[in-house]
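A single protein chain has been omitted; all remaining protein chains appear in their positions.
Let's turn to chain A:
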């Protein structure tokens, strides 16, 4: 059964674990969406867009790891390698948002609009629309509630070393810090919320300039939370791509980006089919086989991540290689036109294949 957000304040450790598992699924569920768009861009073109999407993907993995560390730190165990872990696309996100669906599609203005929906800051969302930020706010409140009741016992000492250490984290995105108490737990949560939403504080004024460090917005401007230079939240970075301009110093959410143009050419993109289902490929065994090979690689990746998050962190080194395999298989699939004269190319379906259903030797 696919997990869904249970709308309620978190009162028990079990509920906290449930929501943190959901957070892991939520973070991972954005990856097929972003990666399908990223890999659909012809190699060597649209470099600005590629680097923005790529860095957001890395941050999503950073968020996933933060959520997993939080779950481990409070005595839970992330569950990653199961068919239920991955949604079938198009999908509503697992945190209960009902006002849009996340789609697998090529890099396009439509895809970017979809990205903006995913990363919508609460302050910009329509009244009553659930956002990722609110979901994490619920976790923050739950942590506080449980900490009030349990105190330091919420973070058992024997869970400190089971977490993923910074050194394993594949570069970019942020600094993994061990979760050992309420403060470090909130720090980890804040990193997720601030990067994703760039959630402003209570006195947020959309006419206040962004905290950018220089005139172009491309250089530096450290944010101590991330240990890396200038960082707009995902929403605004995608908005830059959609509008084709950089935010620069002095720009506000209301002003929009007024900086240098971002060169984007939507023609240099493989016209991959939107939200493919395995049935689509049944008439074309060669394409179905490519899809299966992709899904087997994806399944191997989820297995490796699962074991890495459950006591074998060294497997993250091998998982990096698997991630590259995923990219290579996706890209070779995207170069193949569907024989149905639709003008579309193939693209992976992103399904987990359970060990018992895999061909021998895998």
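By our rule, a contact is a pair of C-beta atoms (placed from the backbone, for glycine too) under 8 Å apart; a residue touches a chain by one contact, two chains touch by 3 or more; residues count from 1.
Just so we're on the same page, contacts and distances are computed from a predicted model.
J.: The hidden chain: which UniProt name fits, "Permease", "Type I-E CRISPR-associated protein Cas5/CasD", "GMC family oxidoreductase" or "Iron-sulfur cluster-binding protein"?
T.: According to UniProt, the chain not displayed is called "GMC family oxidoreductase".
J.: I'm checking contacts with the chain that's been left out. Which of A:7, A:126 or A:167 qualifies?
T.: Of the candidates A:7, A:126 or A:167, A:167 is in touch with the missing chain.
J.: Thinking of the whole complex, not just what is shown, which of A:9, A:44, A:285 or A:343 touches the missing chain?
T.: In the full complex, the listed residue that touches the missing chain is A:44.
J.: Using the document's contact rule, name the residues of chain A that touch the chain not shown here.
T.: On the side of chain A, residues 44, 47-48, 51, 54-55, 58, 166-168, 170-172, 220, 227-229, 263, 317, 320-321, 324 touch the unshown chain.
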